[in-house]
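A single protein chain has been omitted; all remaining protein chains appear in their positions.
Chain lettering (A, B and C) follows the sequence in which the chains are written, and residue indices restart at 1 in each chain.
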Amino acid sequence: MNSGKAWSIAKKDLRSELRSREGATTLVFLSLLILFVFRGILDPRLGARDPALVAGILWATFFFVGTVGVAGTYGRERDRGTLEGLVLAPGGAFAVYLGKLAATAALTVAVNSLSLLFLGVLFNYDFGGVIVLVWLVMLAGTLGFLSIGSVIAALVRGARSRDALITILLIPITLFSIVMPSVSATAALLGGSGTLTSNLYTMVPATVVFVALAYLLFPFVLEE
Amino acid sequence: MPSGFESLSIALALTYVGIFGYVLYLHVVQRRLQREVAIVQEALRAGGKK
Amino acid sequence: MIETLEVTRQFGHRAALAGVTLSIPPRTIRLIVGPNGAGKTTLVRILATLTRPTGGTARIDGVDIAEDPEAVRPLIGVVLHESLLYPELTALENLEFCGSLYGVAGEARPREVLRLVGLLPRATDAVGTFSMGMRKRLSFARAILHRPKVLLLDEPLAGLDREGARMVAAFLRRQREEGMTILMTTHTLERDWALGDAVSVLHRGRTVLERTVSPEGLPSFLADVEARTQEG
Partner (left out) sequence: MKEGDRWGPMLSVAWLGAGLVHVALAFLWAPDPRSTSWADPIAFRIFFFHVPLAWSGYLAFGIVFAASIVFLRTRNARWDHLAVASAGVGVVLISLALVTGALWQEAETGEYWRWDDARLFTTFVLWLVYLAYVALRSTGEGGEGEARMAAIYGIVAFASVPISFFSVRLLPALHPPPGSREYMTPVFVAVLLVGVVVFTLLYLLLLRHRLALLKQALTLEEAKQSLEGA
């Protein structure tokens, strides 16, 4: 595994993203769409003050933004046939995984940060001093989610119904290992009861195992 | 709330209905495939091809 | 140098390759000919370590592609049907990115190969604006960027106009002079006959015939191919 290759791929992905901005705009609009839907059905007076509800809304948004983001990065490479160029280069498959994971994470974390802002505005919800910790939980959860999300997205990149498949395959794997702990950690933060550590404590090992799985399996994943 | 005995019998019934249902399903599909194979082989022979 | 012995590729009962045996010395262009579906693309993909062979052995410059694909990759330059290029990036950015993957730093080598394929004036234009022929030539530049020993080309002249094909042919002859081993698949043998040093015929996944190229040898060769592939 050659970290130089990973770094070059990350830089290339981000440069392509800045140049075409195709991924970013899709994700921002997706985030706005989901938040508007929740805003539409929830009367701010009664609904949006409950921490568990706000955490749930946030993580529903983060889940779909992450899924579409990671699907896009591999989908585009596969459709344009450029992924084989990355497999052909020396440095191993895991470097491709890390490079693309870094670029996707940067984009997704940026959009998720915007989502926090949008929620604050749409629900005129004041996160208060705890916003930094909420952001950190978002970061941890997003990295955990993308660490396995990339594997699944790369895996089904060539399948006909890949977008549906990605969601179907990702939900069972990430819902209980990443998303639910993140939701309860965020809810705990917003609700003031500080059991944050026990949730982060579970998400970190889950992420480590996912990255280990990626290391073992990615050479097979990229095979055509 | 169904009584204990009802729950048990429902559980038992569902389990074995499920199992035999699945076996039956496998059997039916197997039969259908066998018929299709016979048709295709017939077409092969009729066409005189190898 | 490319050597393969009874390379096969199959899944279940479908055999994409049923036994390919080749020996291609350096400084030669080997044409691989065969109808569509004979396994030409599969052969290129196996040698390029993109697809795993099911059986047989294949070595590039003595390195076994199944045992040590990582060691093979720096040795090979590959041109596939897809151009492996990013349309939103410029020609130079594409080559610099590819260079970074192969440990070739800076702009010097990228500019040099761009000049070789006559695209230096378009260095800072987005590849998305390039014509089909220009993209093909850029993918050749990409393939030789890291100075590989072997070139694996899957129908490189397909879709090129006369002018484009002439430029690519000149390019390949120059690479041959510089010691490159070149394997090139084609299904338009008549046009590419003069370019090759030898021809191998692939029929139903097997190498069935091999012949060194001689200027007037085409008609008799075509007759032999016809004979050999009839009773298959």
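Everything below uses one rule, namely that a contact is a pair of C-beta atoms (placed from the backbone, for glycine too) under 8 Å apart; a residue touches a chain by one contact, two chains touch by 3 or more.
Not measured: the values here are computed from a predicted model.
For chain A, the residues touching the chain absent from view are 148, 151-152, 155-156, 158-161, 165, 168-169, 171-173, 175-178, 180-181, 184, 188, 195, 198-199, 201-203, 205-206, 209-210, 213, 217, 220-221, 223-224. Listed here are the chain B residues that touch the chain not shown: 1-5, 7-8, 10-12, 14-15, 18-19, 22-23, 26-27, 29-30, 33-34, 36-37, 40-41, 43-44, 47, 49-50.
Just so it is clear, only the chains that are shown with their structure count from here on.
Chain A and chain C, compared by their mean Cα positions, are separated by 39 Å. Here the CA centre of chain B is 51 Å from the CA centre of chain C. The residues of chain A lying in touch with chain C in their complex are 4-5, 8-9, 11-12, 15-16, 19-20, 80-82, 84-92, 223-224. Within the complex formed with chain A, the chain C residues making contact are 45, 48-52, 70, 73-74, 76, 78, 80-89, 93, 97-98, 100-103, 142.
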